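Every protein chain of the complex appears in place save one, which is left out.
Presenting chain A:
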Amino acid sequence: MKQRDFEQRHQQLWQQLENFLAGYRKNTATETGSDGRVDDLPASYRRLCQQLAVAKERQYTSQLIARLNQLVMDCHQRLYQQESVSSSRWLDYLFAGFPQALRQQARFVWLACALFLAPALVMGLGSYSNDALIYTVMSPEQVLQIESMYDPANRVLGRERGSDTDLQMFGFYIKNNIGIAFRTFAAGILFGLGSIFFLVFNGLFLGAIFGHITRVGFVSTFYPFVIGHGAFELTAIVFAGAAGLHLGHSLVNPGNQRRRDSLRGAARESMKIMYGTFLMLVIAAFLEAFWSSSTQVSIAVKLAVGSFFWLLVISYCVFAGRSRPSGPAIAGGRP
């Protein structure tokens, strides 16, 4: 068939599809639009695909093939869209998917835990017994600042606080802490080394502060302050590290897969952990800004609530979603 006849025969369909897609792109006309009406997109798309194949086979001019290729591509994108995550799936993720994902990656979680806690313990004990050790990870100004933050002689906890300062600190904790978690995760793609570095570094930092503050004797202010949000914050950092280690491991030991495929699978799995981590850190920032710093609440209540939070988080990770069968990829997966 001559190209001219071919074009004339199918021009109407192409024009229809082009109008429809143009309307869709501008979000003005939809399937019901009077101008760009396409009765049955899948059927039209299949016809279009066949026409493109014919045009290529008959070696019609490159302009026509380019036009058809573009049209097919646009239809393809329109047709194969990712299904959106429904609210029930989010609930499912919250109550089952996240803890299930954690248990699936248990060995990475434990590894991250060890990488975080071991340096913290060593540094904590070290700076508890040795006054100078904290200065290996912090400058004297920082140490002074932290000491003044938790000095029981202070009227307020944390930093000087008004109610609007709470909001300021909330913003600060969100930006700072979630940023740390994201970095800990992302750096894991460098064969896990980045996650290891951030976990160990944060562990050392934390251990130094714990040891030093305990040594100085600000126990009555420091522990009630950190126990509440610590349940969410410290665990979330460990989980982010675990997700990062999982990424790194998929590159170091891809098994039977190609490294690229292995990485992609690991990325999908680790995203399940990262969504939950993000949520936990938002909760932690909220608590740290509005609860931990509160001076009205007595120390006993704070310790009790803090312990309750720890219990809650741990039992959530261990027990939640046990009864349900682990579903297919919940979030982060593609159809």
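The rule we apply is simple: a contact is a pair of C-beta atoms (placed from the backbone, for glycine too) under 8 Å apart; a residue touches a chain by one contact, two chains touch by 3 or more; residues count from 1.
As a working rule, contacts and distances are computed from a predicted model.
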item	value
Complex member absent from the view - protein name from UniProt, among "2-oxoacid:ferredoxin oxidoreductase subunit beta", "Spermidine/putrescine transport system permease protein PotC", "RDD family protein" or "Putative Zn-dependent peptidase"	"RDD family protein"
Candidate in contact with the missing chain, chosen from A:13, A:41 or A:72	A:72
Residue among A:41, A:138 or A:186 touching the omitted chain	A:186
Option touching the unshown chain, where A:81, A:253, A:296 or A:323 are the choices	A:81
In chain A, positions touching the absent partner	1-4, 7, 18, 25, 45-46, 49, 52-53, 58-64, 66-67, 69-70, 72-73, 76-77, 80-82, 85, 162, 164-172, 174-175, 178-179, 182-183, 185-190, 194, 247, 260, 263-264, 266-268, 271, 274, 331-334
